[in-house]
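Below is one structure, written out as structure tokens, with a few remarks after it.
As you look at this complex, bear in mind that one protein chain is not there, while each of the others sits in place.
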Amino acid sequence: MTELLKVSNASKIFHDGPIWRRETTVAVDNISFSIADDRPTITGVVGESGSGKTTLALLLLGYASPSKGEVVYRGQNLAAMSKQERFEFRRVVQPIFQDPFAAFNPFYRVDHVLQIPIERFGLASSEEEAEQLIHDALQLVGLRPAETLGRFPHQLSGGQRQRIMVARALLCRPQLIIADEPVSMVDASLRATILASLQTLNRDLGISIVYITHDLTTAHQVCDNIIVMYGGQVVEAGAVGKVIRDPHHPYTQLLVSSIPLMDRSKRWENQESPEPTEQKGRVSVGCKFAPRCSHAEERCWIAPPPLYQTDATRAVACVLYDDNPVLAQHDVSGVFR
Amino acid sequence: MNRLLRLLNSQRITTNLIIGLAILTIVVLVSLLGPLFVDMDLAKVGEVPPSKPPSAEYLLGTDSQGRDMLAVLISAIPQTLKMGLIAGIVGVSIGLLLGLLSGFFGGPLDTVIRVFADSLMTVPGIAILLVIASNIESMTVEVMGLTVAALAWMYPTRTIRSQVLSIRERPYMAVARANGESELEVLFREVMPNLVPYVAASLVASINGAILATVGLESLGLGAQNVHTLGTTIYWARRYSAVLRGQWWWWAPPIIVVSLIFIGLFLVSMGLDRFANPALSGQGSALARRRKRDARKDAALSDAAGVTGAVAGSQAEPALLRVENLRVVFETNAGSGLAVDNVSFTMQPGERMGLVGESGCGKTTMATAIMSLVRPPGRIAGGRVMLGETDLLTLSDEKLRKMRLKEIALVPQAAMNSLNPVMRIGEQLADAIRVHEDTLSQKELDTLIAESLVNVGLLAEVANRYPHQLSGGMKQRVTIAIATVLGPQLIIADEPTSALDVVVQQRVMLTLGRVQKELGAAMVLIGHDMGLIAQFSDTIGVLYAGKMVERGDIDTVLNEPCHPYTRLLIDSLPKLESESEFIGIPGLPPALFNRPDGCSFHPRCPFAFARCQTEIPEPQLFRGRQVACHLYPEQGQLPPIPVSSVVVAGDGALPTGIVEAKS
Partner (left out) sequence: MSITYVLQRIAQLILIVFIAITINFILPRMIPGDPVESALTTKIAISGNVSVDVQKVAAAYREKFGLDKPLWQQYLNYLNDVFHFEFGVSLVKFPETVMSQIQSALPWTIGLMLVSTITAFFVGSILGALFVWPSTPKLFHVLVSPFMLLSTIPFFLLGIILLSIFATELRIFPPGGGFSPTLIRGLNMETALDILHHSILPALSIILGGMGAWALGMRAMMITVLGEDYVAFAEAKGLHPRRVFLWYGMRNALLPQVTQLALSLGSVLGGTVLVEAIFSYPGIGTLLFAAIATKDYFVIQGIVLILIFALAGALFIIDMVYPLLDPRIRYSS
């Protein structure tokens, strides 16, 4: 199986503060997975704020380089690419960002963001062809070119702006789109349309998607496979239906049980607990969830548990499942279907 | 060209800008056209009788050397302006270059430039300028200009640099790179255009500062030799005791012209400020508040017109809150519209009502209206808000104030910004308590504060902290503590957890729910997360385009929604229970100022028919809830949504069979 993008034992460490009082944050801690080149997939990365999912997006897009490990595109290490190869990579792996307003340069009309890639990547040989490409892309995401082109960003709604961003991404003929919280700043009823268009890109145009979010419900609906992150570490991964409907890792269980369901027959249990006010006590150098975990053992604090493969399409990084075989090469794509 | 016309038509060009530019233009024109009308030879010494006050022949009199003052003035203006322009343009050019390099590329280059600029700024430029000016034998206007630029480049550098830094973080930079732009292209195409207003403002400020500094020095004798500038003219006037001899025509005109130049520059810079920051629209607050008071009185008088049978049956029940035909209008230059359009509902004591709708539906406006906190450009235009026997909208400011927090409390959205950043948490609780209960001793106050914090799951010592030392969840708990400390009858929670992570959200909502139940208070929970509303509420109200389209018991409405919008909204939300296709609602919610006639939802409704386009549906009691839809009571229930009219995943084509939404 050839790999489009492969992350191998990648970590990203940030240093903050003056020299005599350096603070170290491990934003991403030893992650390995890959996106296949031969079939289009939608992979979800789920976590709350501070989980490292946004930093992971930066690594995948090549905007930041890993402190340890590597990110490899079609066999080539991103850090070792030539300018030409870099340019190709930029076209093939496209982003969609969270904020539909800030993603536009307020000085230009929205056409700017659609015309530039055609120019720079040489996607059309004439102006008519370019116009046709733009019209097709807009229609694919459910927008009417006549109502959208020629406008300034502040004249359109958040949902429309985000759809233009999706159109922009697909215009570049990418193989992979990294979507970082694409619908969290969009109205509820418009989210469906945008997510639907992402699914269209995947099924009809064969584009793979990495869908980064904190919203488990949409992840469940959109993705094939999912990675759950906490404190920079992968805690659970596998087929999305399995992980969300039957979570194994204590954190995933907590996360799933916190989702407010519309089904009133499944009420929230009374899990009210006070807010932790101080980071008193131990800092875990092992599993980052240990301070909050009711099953935590001494060894959890000392070293991060490896990913245990509990079946063909699931892996859990928790000592509770240590009677299972360790996942080969720590690579969660091994449990992707 | 189009851009220019748009600019002229928009509100951003203010009178200030125009007047400022006009003044400067006049000054420049006087100096350019002056020589056509005045004999400039008269500016030379000894040509005319000396020390004569203004007369018909010599409009501005003459100085003691025998020069025509008008001619002198006309020749002096361009010299001063030239110096200002040189200093300004050179200074800003340096500033632009260094600011861009520093801000865009960062790293050691940035550190060096920044430290150098900061150090130079501490050196009082005027002193250095004094020293230089006093020691250059043949000072010219050009040299003066350049020297000032050399001493003032730090200020534009600072401004440009901080702008570039903030632009650098914007996502559109990353989008530009993803579009294949090179770093240089990003710099010129994306960053530079957004710098234009700041460069313009810096230029005006630099010219202003340059003329300020040089006129000052010149008027004290350190200026260019043998050249008439506005400053040197003032110097000669003082030197020859014109001030003490009352020869005002000598020293006053240059001062007036200099002041005019400064005033012109100042107005232009204020105008440019408005360009960049349209929020500074002046005295809106004072006048608007007065209008709001008047509006409330109007509302009290005119409510009789709006009452319909929609609230039938409500008089009998001992309701806690009764909102009747509430209308809130927003009036701006772009148009006016009803953010809250004839909304009526009642609430019982202890009831939890969920208020759900998308952005722009008016839910937050309604919350502020109930508390009479509507801010301009919004204004309450009619209706009643009955808390018990009192209509809140007719209360005086003083009575309203007393009622807030004690009877109705607000838990605001995004507590990040709702707490005063420079005040301790305890103080923010204390001043709220003290306003309503001034008989407590200090000890009792402290105990009450500690208890209320513990009650919402925080440690009592949080009272000594400042907001920036707390996490998001903790801040939200603080606002819950403030809202509930005096035991209000009604709590309005405006999207209290939408900024929080899902795990924290659950915990905070459970705390809020417990505290509310303990107090026996009623709660309005506003939100867009149907799941959250479903978990928490007893009853629900669905808002669309300012109207309450459905209202009733939560199970009744959720299990069998009657209004098409409610149905479509529920269907569009992803569910964990099933892996269904994505179903969206076609079209967009209508803009505030451009609502459709008849039922606001009809352009997007799969069941719309002729009557919907002309007649506004009134709320009616149907199958145990209030619903505003023309389908009822003829229809027994909502028909199945026709497949063709729904946007299904994968179908990029626009839906057919639906009345086109008016844009």
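We just call them A and B in the order they show up, numbering each chain from 1.
Please note the rule applied: a contact is a pair of C-beta atoms (placed from the backbone, for glycine too) under 8 Å apart; a residue touches a chain by one contact, two chains touch by 3 or more.
Bear in mind the structure is a predicted one, so any value in this text is a computation, not a measurement.
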| item | value |
| --- | --- |
| Among B:92, B:321, B:371 or B:557, residue touching the chain not depicted | B:371 |
| Residue, one of B:58, B:236, B:251 or B:632, that touches the chain absent here | B:251 |
| Option from B:166, B:332 or B:417 whose C-beta touches the chain left out | B:417 |
| Of B:143, B:263 or B:519, the one touching the omitted chain in the full complex | B:263 |
| Sole contact to the chain not displayed, among B:103, B:125, B:360 or B:546 | B:125 |
| On chain B, residues whose C-beta touches the chain left out of the figure | 115, 118-128, 130-132, 134-137, 209, 212-213, 215-217, 219-222, 234, 238, 243-244, 246, 248, 251, 255, 258-259, 262-263, 265-266, 279-280, 283, 285-286, 289-290, 371, 373, 375, 400-406, 409-410, 412, 414, 417-423, 431-432, 435-436, 466, 468-469, 479, 482 |
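We adopt the following convention: only the chains that are shown with their structure count from here on.
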| item | value |
| --- | --- |
| Between chain B and chain A, distance of the C-alpha-averaged centres to the nearest whole Å | 33 |
| Chain B - residues contacting chain A, complex | 170-172, 174-181, 190, 193-194, 358-359, 457-459, 462, 471, 473-474, 477, 501-507, 509-511, 514, 528-532, 534-536, 554-555, 558, 568-570, 572-577, 579-585, 588-589, 647-650, 652-654, 663 |
| Parts of chain A lying in touch with chain B, wherever the complex brings them together | 48-49, 61, 63, 87, 90-91, 94-95, 97-99, 102-108, 113, 116-117, 119-121, 139-142, 144, 147, 157-160, 165, 168-169, 172, 187-193, 195-197, 199-200, 203-204, 214-218, 220-221, 241, 244-245, 254-255, 258-264, 267-268, 270-275, 277-278 |
